[in-house]
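Shown below is the structure under consideration.
Yeah, one chain of the complex is gone here, protein chain that is, but the others are all in their spots.
For subunit A:
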Amino acid sequence: MAATDDLTIRATSDALLRAQAPRKKASMAQFIRWVLLFGGGILMVMPLAYMISTSMKFPWEVYEIGLIPEEPTLENYTYVLEDGRFFGWFINSLIIATITTLSALFFDSLVGYTLCKFKFRGRYIVFIAILSTLMIPTEMLVIPWYMMSQSFGWLDSYWGIMFPGLMTAFGVFLMKQFFETVPDDFLEAARIDGLNEFQIWWQVAMPMVKPALAALAIFIFLGNWTAFLWPLIVTTSPALYTLPVGLASYGDEADVAWELIMTGAAISTLPTLIFFLIFQRFIIRGVVMAGLKG
């Protein structure tokens, strides 16, 4: 989602930049294009704007449509940041999303590489089996996951929250496809240079698929950062809640404290934004396969 937002924003600003360029008659088609892009941009930014706006409203104003609060306040921020629980949830989410991302990057690329570069009997079947798990929706998996967690004693623990995401079928697929672009010559050259298979993967193949790793890292981190259903089911102690689960618990049965939820959400977008800004340059720059004649 963040990626789409960014693209839209960039597209919009490009359009604006072009509008400032030396005056020439804009054709009707161009005009329509700008309007559409501008409209798209507004549509993308709106929820974000509402989130910020609501986080600065008093409870009595939350259900009013207006984007600008009548009496803007930072009280919600003070409350959320001073509320010890929020910090705990934030740390939980950070730890879980980070570990899951690192683990998935490691295992997905290892399995993807193996399936791509080693010829062995049954390799295709293994790949199809892994891929086919993509067809099963999370909602169907939560019951088996729950039973597994129960028998392993992982209910209400970090392990319980993390284990389904430590390796992902999508990541295996993505990495396998990217490793196809790494010519075997590189791996064979390394083999002759005396590296073992693990070193070849780590020192030669992995640096060549950095853009894929960055993209996968963003997907997985965001997915885990915003995950709601499974953490909600597997955790019972509020101290172990992740951010989305914790935020949803603001308010009571009679009333949902939207202004607090939006405040928490606003704060919690910061790490994802930072994460995206760090890794997007890998994606945009890409790695030029300069070691090979094109």
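Here is the rule we use: a residue touches a chain if its C-beta (ideal position, glycine included) is under 8 Å from a C-beta of that chain, and two chains touch if they have at least 3 such contacts; residues count from 1.
Keep in mind that, in the parts below, contacts and distances are computed from a predicted model.
The complex includes a chain that is not drawn, and of the options "MoaD/ThiS family protein", "Carbohydrate ABC transporter ATP-binding protein (CUT1 family)", "Molybdenum transport system permease" or "3-isopropylmalate dehydratase small subunit" the UniProt name matching it is "Carbohydrate ABC transporter ATP-binding protein (CUT1 family)". Of the candidate positions A:Glu70, A:Glu180 or A:Asp193, contact with the unshown chain belongs to A:Asp193.
When the omitted chain is restored, the residue from A:Val204, A:Leu232 or A:Ala248 that touches it is A:Val204.
Interface note: of A:Pro72, A:Pro183 or A:Pro238, the residue touching the hidden chain in the full complex is A:Pro183.
Interface residues of subunit A with the unshown chain, by the touch rule above, are 183, 185-186, 188-195, 204, 207-208, 210, 287-293.
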